[in-house]
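Excluded from the complex is one protein chain; the other protein chains are retained at their positions.
Order of writing sets the chain letters: A, B, C and D. Residues in each chain are counted from 1.
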Amino acid sequence: MEAKVIAKSDIGAWMKGLADKCDVIAPVKDGDVSAFKKIEDFGTLSIDLPTPTVKGLREQFTPETETLFEYKLTGQQAELTSDTAAQKDRLIFGVRACDAAALKYTDAVNANCEPKDALYFAKRKQTTLVGVCCTTPAWSCFCTEIGDFLANPIMMDLYLTDIGDKYYAEALTPKGETLIGASQFQAATDADKQAAESAKQKVIAALPSPIDHAEKGKDFDWDDPMFTKLAEKCLACGACTFLCPTCHCFDIQECAQGSKGSRYRCWDTCQFEKFTLMGHGHNPRPSKNERTRQRVFHKFKYSPERYGILGCVGCGRCITACPVNIDIQRVVHKLEADK
Amino acid sequence: MENELRQKAKELLESGQVKQVIGYEDGSTAFKSTPCFASSPEDADRLVWNPTCVNNLAVYLPSAVKQGKVAVAVKPCDGRSVVELIKEHQINRDDVVTMVVPCPGVLNPDALADIDPKTIKNIEWKGDGISVTTDSGEISIPREKAFLDKCLSCTLTDPAVTNIKLGDSPERSPLKDKDAAIAEYEKMSVDERRVFWAKEFTKCIRCYACRQACPACYCKECFVDKNGQVWALKSTDPEANWFFHMTRAMHLAGRCIGCGECERSCPMGIPLTLIGRTLEKDVEEMFGSGAGQDPDALPILGSFDLTKDPDPCPE
Amino acid sequence: MSTSKSDNPYVPELAVIEKIITETSDTKTFRAVFQNEALRESFTYEPGQFQEVSVFGVGEATFCLTSTPTRKGYIEFAVKKVGTVTSALQDIDEGATVGIRAPLGNWFPYNDFKGKDLLFIGGGIGMAPMRSLLNFCLDNRADYGKIDIIYGARSSGDLSFQYEFDDWSKSPNTNLYLTIDKPEDGWTKNVGFVPAYLMDLKPSPENTIAITCGPPIMIKFVLQNLRELGFTDEQIWTTLEMKMKCGIGKCGRCNIGHKYVCIDGPVFSNAQLAELPPEY
Amino acid sequence: MARVGVFVCWCGSNIAKTVDVVKVAEAAGKLPSVAYSTDYKYMCSEPGQNLIKQAIEEHKLDRIVVASCSPRLHEPTFRRCISEAGLNPFMLEMANIREHCSWVHDDKEVASEKALDLIAMSVAKAVKNEALFSQEIPLTKKALVIGGGVAGIQVALDIADAGYKVTLVEKTPSIGGRMAQYDKTFPTLDCAACILTPKMVDAASHPNIEIMTYAEVEKVSGFVGNFEVTIRKKARSVDMKKCTGCGVCYEKCPKKLPSEFDCGLGQRKAIYVPFPQAVPNVPVIDRENCRYFADGGKCGVCAKICPSQAVDYTLEDEMITDKYGAIVAATGFQPWDPTPYTNLGYGRYPDVITSLQFERLFNASGPTEGKLVRPSDHKPPKNVVFISCIGSRDDEHGYPYCSKVCCMYNAKHALLLKEKVHDAQAYVFYMDIRANGKGYEEFVRRTIEKYGAIYLRGRVSRVFQDGEKLIVRGVDTLAGKPVEIEADMVVLAAAMEAQPDAKDLARMLGISTDEYNWFSEAHPKLKPVEVLTAGIYLAGACQYPKDIPDAVAQASGAAAKVVGLFAKESLQSEPTVAEVNEDTCVDCQLCKEVCPYTAIDTKTLTDRAGNPIRTVSCVNEGLCHGCGTCVAACRSSSIQLRGFKDNQILSEIDALAFAE
Partner (left out) sequence: MSEEQVITKEPETAGAPKEWEPKIIGFLCNWCTYAGADLAGSSRLKYPANMRVVRVPCSGRVDPQFVLKAFERGFDGVLVSGCHPGDCHYAKGNYYARRRHMLLQKFLEHMGIEPERFHFDWISAAEGQKFAEVVEEFTGQVKKAGPFKGVGK
């Protein structure tokens, strides 16, 4: 597909132009962290690209809390309504390759069986993704170990690579091609292409080499003693899973407000004891042992077995977020060595 | 010091005095350590004590003592958590051996902001502050930048439950007032504070890292996890988040020792220690005592003083 | 704006509780009829499938369908009081409105069972998920060989579906074997645990499919004894209970290894379970 | 879904005047879970109650909300009503739309809106209500009566006569109380001693009564049917068993002190019986004033002289702990000290005395052996001025309440004065004459008409000494002119006030007190002898000023309550007590710390084999009073108060928050 370049100084004007047609979302500083936010004011645009957003794209397609339907009770009767008013189209700018790659996985999950998750796919359909190649990976990043999407991005429409005072812009889909049709984009030269290529290679060189985790995951030891060790220190919080771009588990809950109310879903995690606890007290994953194993096995063993895709994109968020320094990269390496 | 710690741990394990020693070991990167559960004398060799040992290990005690007697490395601040746990009947005094480590202060991650994390090889105390060894040489970071805020105002002495004192307490005078951190906050008007917290709590994703990292949050079932809509929704509606944090704060009133693990663990950067400190200040002012001092004291909200307690309609 | 079920899989269909039968001190059977008349006609399901039932204002919980698709116009499910939704259900009266998302999950491969003898082994509320298949087979009696039902509970008062015992035992070539844990005045049937009773009865594994459901401890010994009697894993079928929320393979809590009980189950043969990690 | 019935009461026009009851009932019918709603003139009437019962049956209702008056009034009525219809009584909720609504608001629209909100809250709570049941708790059929005055004696005798054991505890060395100090009683002029002493003797000799004089209650724990009481028997220094009551000891005792019994007008010794007819007739040594105790054992006269070696200086306070099923407080009153009336000269002029002192002066066993004389010169008085309402009905110096008996004893004293000193003249200054009792008004009239007492309606402004005379200046408001009387004696009708330690005892017994420290009854009209703590009753003037017939009547009432309680085989516990969710309790013991009744224990959970797993809190349902302080303390909501669980109260909040 076609590639062009855009001057960094033109990004603001370009996005402003887009804003007429759709909501433009980009990473901005929100206190101590970086988060995807709808851009309202393009005049004072300050997009935070160097630091990865604290959360990936998960909330963009499955909000932390999402109303499923509303009900109203009168006497012994009930009436349900579900608001499906069309949302505005969105463009998300500054998506990392790992976060986009995670969508391949969440797409698979949400299409797992009929019925597909219509709420998720409606949002997917309405969203255009503009990626930016990482030039400053975090200390915990290991995406290159998982796949080659940093060099060959997937699941996005347009991929930008920082080549000095401009971005090299590769259209990956027809939507992407339309985007670079905008006036701010200029034709790319071979030198631009070369510069982009070498920028990518420079980052990749600093990151770990690929490992066929899916293959190795097949032989993980169910009873690996490491899980006892991990369970000892794990605090059983959900920081790792809630920040994970592929984690998708949710809970369904009721919000009763007198005679009215709603059913909503909200993020949930396999790290919480109650996740699998049944009403009569039985819990198939009763201790942190089983739960730490579930997280790792789900990503590196069950997901390849079920969907043919790893459930990890190597974004490293769980590693930075863990208050007790449980490092999934180390854990997986150890499991692979232990088998 | 580290050797002394390892030696003591070894003795305790070898003699069978304790089943395990909870301390710190090197983490997956040079600027992080990780909790270490040593159950054999060999394990004890992995124990470290350096500025990256930030975790409050008291959080592990209630479950750890179920396997038998435990020795735990505690900083003077963390020792206050042990006091609270004993006071609240979560551990027996006899089931825990506290090894109080001499603490000049622990690492403020912001101190490393200008250093490429991948180049860091080692971090240790040096002089008043810390020294960071990197691929390109050694960098000294002064005390006021190197340590967490709580360390800069720390005046704590050995906790009331000290069993083993390792090394000598470092000579230090506080650099900051304990309430310097909240002084700025307190300048806000009441309504500004409402807006401030509404914004902060909106960030919350309910991962409960704050709660899980807190040694005082040992409930088997948190109020927020009750089945059905008893107290709080699991949703991240701003109001529900507010209720969760406000209630958690009230639950910690008179019990929070200010270790700051909640804020450190929060992936969303919510300034949770601000809440804890404000509330503890009130508790100290109103009821004259604070958390973590005396294992035999009555709980602040489980006692009263007929004459001194503030009254809504004083005579 | 109101949406139809097709584009939002989490919106239930409304149904009215037409009849409530008290089974035991903590269990009731509910008969629900869809409000939508067209759906009432078109709705169909297979024995072994389950559903999500909503009590608005309280929440949603998972129940297997205990009625058989051979009897149309309504669906039934049994509720044992264990949590908030089940408690709320216990409190509702006839005429109340509930929400239903059904049918969900897989079902018993009853076509494969055709021409075979069937052995149902149930304990307590465990009879509920098997009742659908049992009544289905009895309604298609000619398709199956001998049907033996071994059903036990703690006491006679804990046996569910007592009003159907006559129908079951009077069906041709069908035997109902009842047992309770401890002797009771006026009890003339067997006394003893289900696994032990199974050994007393010594059913032949020859051309027989065993279907079992009950408390975990009972299942454990029933499986042991079935193997001793010569049943192979392929001959033994069961239906699993796991914590579920979405029921459609998305919410992620009912996995056993890479299988989801809500879509790959809840019906499994022992041979299938043997392939999975022991985490259920 | 629950099926709630809502019943809106008009309370005649009390509610209906300000609340649109018909509209409110109609709107209530649309609330979620409400299956039936109606209104009626008087829900509490029999037809009203029948209406509820029928609706329960007809509409298969499982929960009832009655919107009417305060639940404090009719909750028991409606609970009984719905339980007669087969519902558990705790399936009732009441919405207080009278006291909290129709009576305090004027705007009909506003009041109706509020009434509907209150109903919505009650409906929401009712939906979460659970059937509650009582538990059987044991009952100790032995009563404790605190205070050995006429009321206490009467209570003890009545309970004992019914066949139950009683312990009668009296703080002073003898039973008898205030009545023993009186000479005659109004309006019959019976000799007080002649009617009281036989009762004292009866009590002392009753096989079911144990009298503990010179004793005080130290500690009370437990609950109805199961009180555990510690009594301190102060060291009497005289062996009760050995003493024959011969009186030699106090004759020979060298130390003289003013007699409390004679209100300071006479003297007693350091070893003494307070009065000759004391029961028990065993002296006690006032150790604070005894020379033996003051001088380290030098005196010892009484011990030396005692013919039966009963005096024992080594005796110590004794603590006795026993179980009681019921406790009656009959601790009486004390006369108010009129010193604050500086204008009347009390304490300054010896012939200005209180009525009780006057009573002692003409009592045959009093300091003057019945001779009425002036304390100053021992001459019989001629002109005596009696002044009413000293400390009563007087916010400024004393209490705003009426002490009830003063009018009567003033009349009695004026009459007796004339009988003792034939040429004497009684003047009575009064504010109003309150003589509402059987034969009371007639008695006052007799005093005025037959005995010539001069009644002057008005207050006295000043009393001052003029030579031997006391000049009383006052005003006769009926005549509309000032009066001045040359009196020989002025008698002040001092108010009755609560005992100085009333508040302490009240706290110990869990009795609430009013602002004057009088003990509060459970209901001013319908539960006059009960207090809010079950198993504790009131008799006599500890509740409010009373005369003897009232005190004795109430004493018999309290005794009847105790006897009624003891007639049961066992007791039923309150169903609204706390319960622990053992699954989630972490044993932090905060509930235990805050429980006012030590009703929470720690228990060890065990596995099937009996091995300990962990410890949790558990509630002693007999001790729990259902305050719910533990519930608010529990962080994990693991302890809940039945009837007031978190989800019930939260439902009320939500019902209001989301009301339309």
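Rule of thumb we're sticking to: contacts are C-beta pairs under 8 Å (C-beta built on N, C-alpha and C of every residue); 3 or more make two chains touch, one makes a residue touch a chain.
Please read all numbers here as calculations on a predicted model, not as lab measurements.
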Shown chains that the omitted chain touches within the full complex: B, D
From D:Lys41, D:His59, D:Arg80 or D:His105, residue that would touch the chain that is not displayed: D:His105
Which residue of D:Pro71, D:Gly152, D:Pro274 or D:Pro367 touches the chain not shown here: D:Pro71
Hidden partner chain, residues of chain D it touches: 70-73, 96, 98-101, 103-107, 110-111, 113-114, 117-118, 121, 503, 507, 510, 512-515, 532-533, 576, 594, 596-597, 625-629, 631-633, 641, 644, 646, 649-650, 652-654, 656-658
Residues of chain B (touch criterion as defined above) contacting the omitted chain: 186, 190-198, 201-202, 223, 231, 237-240, 242-243, 246-247, 249-250, 253, 275, 278-279, 282-283, 286-287, 300-304, 306, 309-313
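The rule is short, and it goes like this: only the chains that are shown with their structure count from here on.
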Farthest-lying chain, centroid of Cα atoms versus that of chain C: D
Computed distance of Cα centres, chain D from chain B, in Å: 54
Between chain D and chain C, distance of the C-alpha-averaged centres to the nearest whole Å: 65
For chain A paired with chain C, centre-to-centre distance based on mean C-alpha positions, whole Å: 39
Sequence positions of chain C contacting 2 or more other chains: 57-59, 83, 96-97
Two or more partner chains touched - positions in chain D: 1, 32
Chain contact graph, described as a line, ring, star, complete graph or other shape: complete
In the complex, chain C residues that touch chain B: 58-59, 83-84
Residues of chain A defined as touching chain B within the complex: 30-33, 35, 54-55, 64-65, 138-139, 206, 229, 232-233, 235-239, 241-243, 251, 253-256, 264, 266-269, 272, 274, 319, 321, 323-327, 329-330
For the chain C and chain A complex, residues of the former touching the latter: 1-3, 6-12, 14, 54, 56-61, 80, 82-83, 86, 95-97, 99, 216, 241-243, 245-246, 248-258, 260, 263, 277, 279-280
